[in-house]
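What follows is a single structure, and I will ask about it in a moment.
Here the complex is missing a single protein chain, while all its other protein chains stay put.
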Amino acid sequence: MPNPELVKDPALLTDAVPEAGSSKLVVTFGRFIRHRVGMIALAVLILVILAAIIMPLLWPYGYSEITPDLSQSPSLEHPMGTDTLGRDLLALVLRGMQQSLLIAFSVTVIACVIGVVLGVVAGYFGSFVDATVMRAVDLVLTLPTLALAAFLGSLVAGGGVSWLGLAMVLGSLMWTSVARLVRGVVLSLRELPFVDAARVMGAGPVRIMFRHLVPNVSDHIVVAGTLMFGVAILAESSLSFLGFGVQPPDTSLGLLVANAQSAVLTRPWLFYFPGLLIITIVLSVNYVGEGLRDAFNPRSSPTNPLATPRRGRGGKQRADRRPVTGQRSVTDRKPSTNANAVDGSTVDTDPQAPAKALIKVTDLSVRFGSQAAVDSISLEIQPGEVVALVGESGSGKSLTGLSLVGLLPNNAVGSGSVVFNGDELSDLTFGQWRRYRGRRIAMILQDPSTTLNPVLTIGAQFEDSMRLSAPVSRTEARRRTIELMASVAIKDAPARLDQYPHQLSGGMRQRIAIALAMVHDPDLIIADEPTTALDVTVQAQVMATLAVARERTGAAMLFITHDLALVAGIADRVAVMYQGKIVEDQDVFSLFEAPRSDYTRKLLSLAPRIDGKAVERQ
Amino acid sequence: MLRLILRRLASAVLVLLLASVVIFTVISVSGDPLAELRDRQPPVPESVIAAEEARLGLHDPLPMRYLTWLSGVVTGDFGPSTIATRDIGAELGTRVGVTLRLVLIAIIIALVLSLLAGTVSALYQRRWPDLVLTPSAFVLLALPSFWLAVLLKQWGIGLNNLTGYQLFYTVGEASVPRPEGFALVADIGGHLVLPTIVLALVHFATWSRYQRTAVAEGLAGDHVRFAVLKGLSRRRIIGSYVVRPALIPIVTIVALDLPVVFSGAVITETVFQWRGMGGFLLESIALRDTNAVLAWLLIAATAVVIFNLLADILYGVVDPRVRYAKS
Partner (left out) sequence: MSGQTHAEGAELLRVTDLVKHFRPPRGARRDGPSVVHALCSVSFSVGPAETLGIVGESGSGKTTLLRTILGLQKPSSGQVLFLGEDVAQRRGKRARALQREISVVFQDPYTSLDPRMTVADILAEPAQIHRLTAGSRTAVTLLDQVRLPAASLRKFPHEFSGGQRQRIAIARALALDPKLIVLDEPVSALDVSVQAEILALLNELQRERQVSYLFVAHDLAVVADISHRVGVMYGGQMVELGPTGQVITEARHPYTRELLAAVPVPDPQVERAKPRMLQRQWPTETDGLPPCPHGDVL
């Protein structure tokens, strides 16, 4: 029976609470405010819109008013010059902006309304409704919008209908992108438990669509709408340029450019001012959209595992580091005590013998800004030894593992020293790392469904690894691959060679990842939660496979997991991490018998287990 | 794979048929080919209008007209034009090639450039290549294609005048009279330069953004991390683990964007005064020649459907998941 104490004091344990914040909208708004380019673009856009609304009221010239000044270049009187008829270009441009903005705004509203309604309905109801809407989308997508709009626009314009008709023509042709986007998001939202939860409570389709789905798609709609506004301005001005949009004597920016076509060299102001205004408006709209996108969905700093990771630089962190160099040991790479190492009885874990350590971590820290996710830990692994690193989420165990292979996230800063077989591994470049990765240190990641390359066959992925050290012929590579796969108990190994990862089960993929780790007989295998994504019977298989891999290669292993029970069968020594620190580090038998730290004791007592207790309760 | 192609082919024909219904309905219902004739001052005699209506088959009910039109189209007859002397099929035939070579070359150039630029931009995120490429793409995205076309054309003219040599061809798709043999190829190539730049640049902007996103997402993927951990070289990882999986999104985008490329071609051709499909469309609209507009839309839709078919087949080549799931 679970410990009743816990009900009373839920704050007893580690469950991390995110920083207190406010509503999502406020947070998003705050992020947008801090988005410099987005804010500048917004300021420009507001300025342009205000100018289009207010300035025509104040400006002395009307857009159709003919002055005696023909074809004048910009002056104080006419800041943008005048056209061949003597009309003031600034007045024309202001009128053009009004028209363009008005039409683009209406197009955006029309397209978004159609797109959102159809997208939500298609995504929510699926099957037949979805198929029908998507066929319609396909159809509209096969038609060149501009051509159809030009034809319809010519009718609209001929009938004397103004901007609204044009907006309706464009809007009814441009909704597809919004519909596709909204449908896609709704399709994935629909699968989320909160929608199912509402359904179980008895909520009807209308409530689910408008109370739950639409608010959750709103970020996407706002971003798509903003970008569409830019596209609409371009579409309207293209149409007007071709003569099927806004008709004279009224004007739009596109029409002004059209009229100035032959004047680029002779009266350049007529061409550049309206053109540059279109560019300015669309550019700022796009940057506002980009800013909104970033604000709704903040991008983490770019991940690029091909780059060389950042290290703590300068004063303090540099001083913290005590790189252990010059300890180049001459230890035998492959100790012959492997067999003994399995039952963990003869492995020397004596801390008095640092020279023998295969890998020695000293004062390792990983910081995100001022926060230390790993807080100056030290850890040693002897050749052939299996060390388990156990901790709950946020304990820093995975970051520790990634530090050993130089793959920290880009916004993390690592410091401290990692010495592998006497070589300092900190500050290596990508090229230098390649001497260790795969060959001396292999790693197995958590989720086997994403670790293999989806577009290469299994055989090709083995070949990639084998070609690292020396050129290998195709047949030789295949022979060795089959042998490796057989050693991790993969049935039908020859048939698997030409298959792709998506054709294999999760357990099979993880065993292939293990076999890939064995290719170069590494000295150290790091397994980061290798069974977390798998079912318990598959987990047992993968654990057995790992044991086999370790025996065959004689490698030492760092086994990272959140499950203390899981390490009992494989580890020689267990290090328990809690909030970035190692709180306990001792051999596996003593740990389970007499844990030293309170935290370990708590973990052991809390883990549900199948034993006498469950039976007693009956 | 063959089965996949056949199934896609069948669905393509279906989409095309549906598209023809929609195009026909929209154009026939909204446009009156004789509006101009009716509005003429002094009024044209009723009998003339009635005769024209009969010649264009306007008396039949709409479904009937559709069937007549469709059966004609299948045999290459796009129906009567409002201009009695105009042969829609023959005229379009000569113009399709002109437009197609512009569109194809522009697509290839834009695609290659955006693959390169997008990939480089993503690999050097927030470093100088990206800090140059990304804002450039944003500016290009905001450039109206007609403005860019006029700008390049006029600059070309200006440069020609300045140097006194014909450095750039700025008018038409080929010189008149046409040169012979190899000179013709060079001449056509020369005329292609500026329009192709316009069309390619505009789409390069969109596509390179998509490619950048796809590669950036790919880089963050577990399979790339795993490839790094395997110790593979940068070149191998970028080629087979980053760029190749990222080809799928870009193929989709290009296929979807094809109608936009056609629209862009209409504008570019107009500015450079080509006798291609763009000019044909604009003339036909001005003449209220509904059958000609119909023919144009149908040919454009056919091209889009064919390109989508090619894209579908390409998916199969690029992505084994598609190949195995659907064949």
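Per-chain residue numbering starts at 1, and chain names A and B are given in the order in which the chains are listed.
The rule is simple: a residue touches a chain if its C-beta (ideal position, glycine included) is under 8 Å from a C-beta of that chain, and two chains touch if they have at least 3 such contacts.
Predicted model, so just to flag it, every value in this text is computed and none were measured.
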item	value
Option touching the unshown chain, where A:58, A:76 or A:201 are the choices	A:201
Touch criterion as defined above, residue of A:138, A:375, A:392 or A:423 at the omitted chain	A:392
Selected residue (touches chain absent from view) among A:38, A:275, A:401 or A:507	A:507
Absent-chain contact - pick from A:235, A:538 or A:582	A:538
Touching residues (missing chain, whole complex) on subunit A	1-8, 10, 12-18, 20-21, 23-24, 192-194, 196-203, 207, 212, 215-216, 343-344, 392-393, 488-489, 491, 504-505, 507, 535-541, 543-545, 547-548, 562-566, 568-570, 588-589, 592, 602-604, 606-611, 613-618
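Just so it is clear, only the chains that are shown with their structure count from here on.
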item	value
Mean-CA-position distance for subunit B and subunit A (Å)	33
Touching residues (chain side subunit A, partner subunit B) in the complex	135, 138-139, 141-148, 150-152, 154-155, 158, 230, 234, 237-238, 241-244, 254, 257-258, 261-262, 264-265, 271, 275, 278-280, 282-283, 286-287, 290, 302-306, 405, 407, 430, 433-434, 436-439, 442-443, 445, 447, 450-457, 464-465, 468, 500, 502-503, 513, 516, 520
List of subunit B residues in touch with subunit A within their complex	15-16, 18-19, 22-23, 26-27, 30-31, 35, 123, 125-126, 138-139, 141-147, 150-151, 154-155, 157-158, 216, 219-234, 236-238, 240-241, 244-245, 256, 259-260, 262-263, 266-267, 270-271, 281-282, 285-286, 293, 296-297, 300-301, 304-305, 308, 318-321, 324
